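Here the complex is missing a single protein chain, while all its other protein chains stay put.
After this line comes chain A, so read on.
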Amino acid sequence: MIEFLAALTDPSLPFFRYAVLTGIFASIPFGVIGTYVVVRRISYIAGAISHCILGGVGAGLYLQNALGISWFGPLHGAIVVALLASLILAVVSMYAKQREDSVIGALWSVGMAAGLLFIAKTPGYSDPMSYLFGNILLITRTDFYLVLALDVLVIGIIGFFYNTFLAICFDEEYAQLRGIRTHWLYLLLLCLVALTIVLLVRIVGIVMVIALLTLPAAIAGNFARNILQMMVLSTVFCILFVILGLGTSYSLDLPSGPVIILFAAAAYLLALLGLKAVGRK
């Protein structure tokens, strides 16, 4: 921990400060949106959106480097594809609920396949590993500001629609009867999930983002009495895992993403075992 604090204050290691700060501020959307993903039981949908992102990243790299469209990069591609995937998934849940499973699976792998093909055809070398597994130590000042913007967006929209989102997560059919346009709001929720995933993929990567989205919220769900408490608690848990993970990975010279995820998973296991021992679940 002393090494960790020294690294934080070392002026020659600005990237480490960005990593820690970004991790802390990214915990807000992880906690808030993760709570909805857990209570609405859409972690597979979040998984499909996240894996689709590689398609967008690949397309962005290809357009930029092979076709010379310099203003369109991997981040733009990722946002477009993630929003498109949310739209497809929302429409499927409306009109073909019984096929939802297959569509999730298809989007999941088609996104990956398209991304790898684009990357293969992009001149120069780009390593898909950094997108798949992320690297919080490569976080730039711009990434940090984007995460801050996401915080504002998520808190603003969720603050406004809190009761409405609660109703569609608890009982969508009843919300519809009370005159709520549940389909549009579900689409809005999926779009927020998509944007959260796009920006947070930088930190732990496409493959592991789901763990950081769901594990803190799943732990918090055991203790929270309402959704708001669950959001706050899971944000706190997420901050804890990020700091512990970064500190440990720095001291032991390990990749940060996997260490963060393993801390989260170990805490989840401990929480389950602990509750079992106390006889609460």
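The rule is simple: contacts are C-beta pairs under 8 Å (C-beta built on N, C-alpha and C of every residue); 3 or more make two chains touch, one makes a residue touch a chain; residues count from 1.
We adopt the following convention: contacts and distances are computed from a predicted model.
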Practice task
Given the options "Tetrapyrrole methylase domain-containing protein", "Zinc transport system ATP-binding protein", "Succinate dehydrogenase subunit C" or "Membrane protein", say which is the protein name UniProt records for the missing chain.
Solution key: "Zinc transport system ATP-binding protein"
Problem - Sole contact to the chain not displayed, among A:Val39, A:Leu132 or A:Ile261 - result: A:Val39
Completion exercise
Across A:Ile227, A:Ile243 or A:Ala271, the one contacting the chain not displayed is A:Ile227
Practice task
From the listed residues A:Ala113, A:Leu137, A:Ile155 or A:Ile180, report the one that touches the chain absent from this view.
Solution key: A:Ile180
Handout entry: Absent chain, residues of chain A that touch it
Key = 39, 41, 160-161, 163-164, 166-167, 169-171, 173-181, 221, 224-227, 229-230
